[in-house]
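Sharing a structure below in structure tokens format, with a few things to ask.
Removed from the display is one protein chain of the complex; every other protein chain stays in position.
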Amino acid sequence: MNRQRGFYKGMNLTLFTFAMIFLYIPIIIMIVYSFNDSKIVAGWKGFTFKYYVDLMNNENIRLAFRNTMLIAFLSTLISTVLGTLGALALENLRFKGRKLLNILVFIPLIMPDILMGVSMAMFYSFLRVKTGMLTVLIAHVTFCLSYAVIVIRSRLEGFDGSLLEASMDLGANPWQTFFKIKLPLMMPGIIAAALLAFTLSIDDFIITFFTTGRGFNTLPIYVEGGIRRGTITTINALSSLMIAATIVIVFLSRRFHKAILKHL
Amino acid sequence: MPISISEQRLDEKRNTRSWILSAPVIIWLVIFFLIPYLIIFLYSFLTTNVYDVQFRFSLDAFRQVFRPIYLKPFLLAFRLATITTALCLILGYPVAYHIARSSQKMKNYLLLLIIIPFWTNFVIRIFSWRVFLSANGVLNETLMYFNLIDEPLRLLRTDLAVILVTVYVYLPYMIFPLYSAIEKMDFTLLDAARDLGANEVTSFFKITLPLSREGIVAGIILVFIPALGTYVIPHLVGHQNALYIGQIITYKIKNIPRNWPLASALSLSLLILVSLILFFLTRRYKRERKVS
Partner (left out) sequence: MEAIRLENLSKAFEPLMAVDNVNLKIEQGELYSFLGPSGCGKTTLLRMIAGFEVPTDGRIFIAGQDITDVPAYKRKVNTIFQNYSLFPHMTVFDNTAFGLRIQKIRKSEIEDRVMEMLKLVKMEDQAAKFPRQLSGGQKQRIAIARALVNRPEVLLLDEPLAALDLKLRQHMLIELMNIHDAVGITFIYVTHNQDEAMSISDRIAVMNRGQIIQEGPPDDIYERPQSIFAAYFIGDTNMIPATVLGIEDNYVDLRYESKTGEGFEFDSTFQRVPELGQNITVSLRPEKIAISRSKPEDQEDFNVLKGVIEDILYLGTHTQYIVRVDDLRFRVFNQHKRVYFDDKALDWEEEVYLYWHDTDTHIIEEVEEDYRQEDLNVLDQTNLESRH
């Protein structure tokens, strides 16, 4: 039942609609223009698939795509596994390192990304490490880790401990109990964390920008370069494809959104 | 009453297990998060030779931070963050409220509408505004088509563009915490207020707004702080003569002449600024929660 009335309803609906237009207009225009048969951003010159074909044949984009996926996959894997362990440790309320861990996990979340980028760039330079895939991967794991711990921890907070007792009561030893009861029930939280880590990794520009080396590009880095170089139309097509992928992922992962949003 | 030996052992065993479980996370974050911050600290006391740092103690970097040329980017960033946060709050609140008051089924669809742009790539979202705002972009073409203007307006590479895009990028960060806070609210309170004679405007300011304070504070933190350190947005849509602190720091690291000590000192200043803002926001919030 909708119990909103006059003032609220009018104000809300107007502003809500306005906000939606605001959120979607640039995206929609970009998608439309990705089919525009014109080298520069300009008026409508006719429909073409040309830029999508260019995209498929562009070796650099294919490489950047592969790099992005590789980094996202590996950083998701590592941060989710470590995050699961960390969340399990935090479950023990009498754990003496609880406060330390909580603080350590919390600070990276609230600091501007640029600080993490700068600090890592200096860290690598200080150690004379050659920047590239590995340095990007480490940076991505670092910022995904906090999100992973927090999302999984929140899933564990309401965990009914009597289920574990029931399992032991029925003869399952602690390992069996973990793998047959605890882990399956933690799974939604772990998947939510993985999804978030994956998205964050794909999304990241600034930290990658600071930690990557010559020749190792991810898609956001490539897109940013493309914008500066002015190869706009290919970028339009690439962006549209990435938005399409986003929509697909968002729809496929609908049931995990609550868990993610709750702890943003 | 003494705790038995076996109980004590059990407790110690659990504690050890927690240390082992958390060791990878702690070690990872200490090495790759804390130590790099320490290096920022260390570098800010060194000097530079245009290409690289020189390991010689100096307070030059800190002296430079207070020169107007470096203070102005701070002020610009602060102004941007403030305006952005205010706009996000004004625009985000009705959206969050509308979603929170919708039916369960509707809620899920509306949330999806917010999530899709939110999960769309950050750089692409900024890029889409360039398509929209550029001299021969959609907005100018449309305005010219209807003869509202004679020649293209300069929309891109202005402060306005930076603010618009920053609001655009961070709006979802405001909407989500607001939404969770408003959704938790007991809406019968509004009926009660109406019953007691409050009109809708009064009940909004006396009931809805105070009860969603937790979400407002979270939203402000989530928008203000990243907006303060933004680099990509002004870099791609901002005016070349109005540099924000994020840009200065980046250029001092990436572009020659490099000045890493200065970049470190500026980063450190940003860090302190952020910490102060966080301290201020959460302290007020804590005190208010204690009172209520």
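Annotations for the structure displayed:
Per-chain residue numbering starts at 1, and chain names A and B are given in the order in which the chains are listed.
Here is the rule we use: a contact is a pair of C-beta atoms (placed from the backbone, for glycine too) under 8 Å apart; a residue touches a chain by one contact, two chains touch by 3 or more.
In this text, all values refer to a predicted model and were calculated from it rather than measured experimentally.
For the chain missing from the display, the contacting residue among B:10, B:30 or B:90 is B:10, taking the whole complex into account. Set against the missing chain, the residues A:20, A:129, A:156 or A:185 yield one that touches it, A:185.
With the whole complex as reference, residues 160, 162-163, 165-174, 176-177, 180-181, 184-185 of chain A touch the missing chain.
The rule is simple: only the chains that are shown with their structure count from here on.
For the pair chain A and chain B, the distance between mean C-alpha positions equals 16 Å.
Residue ranges on chain A touching chain B, taken from their complex, read 1-8, 11-13, 15-16, 18-20, 22-27, 29-30, 33, 40-43, 82-83, 85-86, 88-90, 92, 94-98, 100-101, 104-105, 107-108, 110-116, 118-123, 125-126, 138-139, 141-142, 145-146, 149, 199, 202-206, 209-210, 219-220, 223-224, 227, 232, 235-236, 239, 242-243, 246-247, 249-251, 254, 257, 261-262, 264. Against chain A, in their complex, chain B makes its touches with residues 11, 14-15, 17-19, 21-22, 24-26, 28-30, 32-37, 39-40, 43, 91-92, 94-95, 97-98, 101-103, 108, 111-117, 119-125, 127-132, 134, 136-138, 141, 168, 171, 173, 176-177, 179-180, 187, 190-191, 200-201, 204, 221-222, 225-226, 228-232, 236, 246, 249-250, 253, 260, 263-264, 267, 270-271, 274, 278.
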